[in-house]
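For this view, one protein chain was removed and the others were kept in their places.
Now for chain A:
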Amino acid sequence: MLRWPNVPMSHSRTARTSLMFVAVALACLAVSDIAITTSNPWKDLLQFFLGVVTPDFFSSEGLATALLRTVAFAFVGVTIGALSGFLLALVYRIRIVRTFCAFIRAIHELFWALIFLQFFGFHPLTGVLAIAIPYAGIFAKVYSEILDQVDPEPRNLLPVRTGVFSAFIYARIPDCWEQIRTYTSYRLECGLRSSAILGFVGLPTLGFYLESSFSQGFYSEAGAVLILFYVLIATIPLWVRPKLLPLYVIASPFFLGDGMPIIWGNVKRFFTEDIVPAPLRTGYGSEEFWPWITDLVVNQALPGIWNTLVLTQIALVATGLVTLLAFPLISRHFGNRVSRTGGHVLLVIARSTPEYILAYILLQLWGPSMLPAVVALALHNGGIIGHLIGRQTNGIRLRPDAPKGVLRYGYELIPRVYPSFLAFLFYRWEIIMRETAILGILGIYTLGFYVDSAIQNIQFDKAIILILITAMLNIGIDSLSRRIRSRLALQTMPTC
């Protein structure tokens, strides 16, 4: 009689960790709210696709301006972020600087925008700072990592009395300049995405037009916005040229538009009154404060945290699944030239579409539940990691008699790329969580939902506390992910 073999638990740490995450995600799936609630989801989806293939670029004259503003906000925001991030990177050894950077990058661009909107209003400064601040935190971290990797030997060989600045520009910068340049231009692409979605909170970028045309059911207009956005991202290598870059940087501040003037009284009121917890403001003191904070924690923070965590874990594993399915599409070990070109197009679309926009579209089509968010996060992030892993497999040389098809996938490629796959996935864990929180603004009950409702109800004191909680959660996940990566000896360069 055939007996079930005595299979030992896998000795591979990576396999055990993966299984654990899958188990957690399945448990989360059981308690999550996943549903399609609209009556005619497929008809809406079809109409939307019809809109995309019949784009209408000339319906609104504002579209060109929105495109210009999107680029201008991205350039100004990323430039300021990169410059301040670089300065911060120089003193990144100092603990307080590291903590400060971790904190400012733990708060999503949209949250920063929501905060600044309250006191700067629709002034260009709101959009610029919303990008520049979190980007400065990210730049500081990555630049300092890049600088640390530079060979210290040339520095040691310099005459002792060489000035700090001279030593820096000769012995450190040149050898990592290329990496700094590559990473910065890559962040510029991220900046364009961030800039576009700032439109969803009312800034005059592409997201604003997407939302207004979509909500009115003008799918051809929405399709035009999306196509413009893809073209903008895809043609970056053509129009972002090293020689033109100074021109863009100098010119872009003049194309931010005027917005509304800043009312400085609002700024003062925001800091001295609005964000002070209500019970303290009115002067009742601690006896009112405890019920107030308890209510905030029990009815908003805790459900928000719970939903954010549940959604994050499902989205993380779903991202992994999408990645594992997607990378063969562009790998030279599978398919032919035509299928790979198709794969590239699919992955480019998946990773250029900000998850926020994807989630917004799916939410309109399928109705509110966690499903649109999971699908959006998985498609976007899976597209990014799938692209990176697929490219990595193209560097792998297999023996001539290597198996083909599924066996090649399972026995030759997966074992080789699995560690970097996990590294990228864990790296994006924090990013997925930051996005999960922010998707709440669209009406999914994650932390962003409670932040947004607090702001709608003009309770900025609550909103600020909830944003701080979100930041702490992100910092926690970031450090957990770093611990897991170092335990599994996974290394990776950052992705955005």
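Annotations for the structure displayed:
Here is the rule we use: contacts are C-beta pairs under 8 Å (C-beta built on N, C-alpha and C of every residue); 3 or more make two chains touch, one makes a residue touch a chain; residues count from 1.
The rule is short, and it goes like this: contacts and distances are computed from a predicted model.
Within the choices "Phosphonate transport system ATP-binding protein", "Carbon monoxide dehydrogenase medium chain", "Transketolase" or "Sulfur carrier protein ThiS", the name that UniProt assigns to the complex's undisplayed chain is "Phosphonate transport system ATP-binding protein". From the options A:61, A:153 or A:401, the residue with contact to the unseen chain in the full assembly is A:153.
For the chain left out of this panel, the touching residue among A:56, A:175 or A:288 is A:175.
Checked against the full complex, the candidates A:14, A:59 or A:162 give a single residue touching the omitted chain, namely A:162. Against the chain not shown here, chain A presents residues 151, 153-154, 156-163, 165-167, 169-171, 174-175, 177-178.
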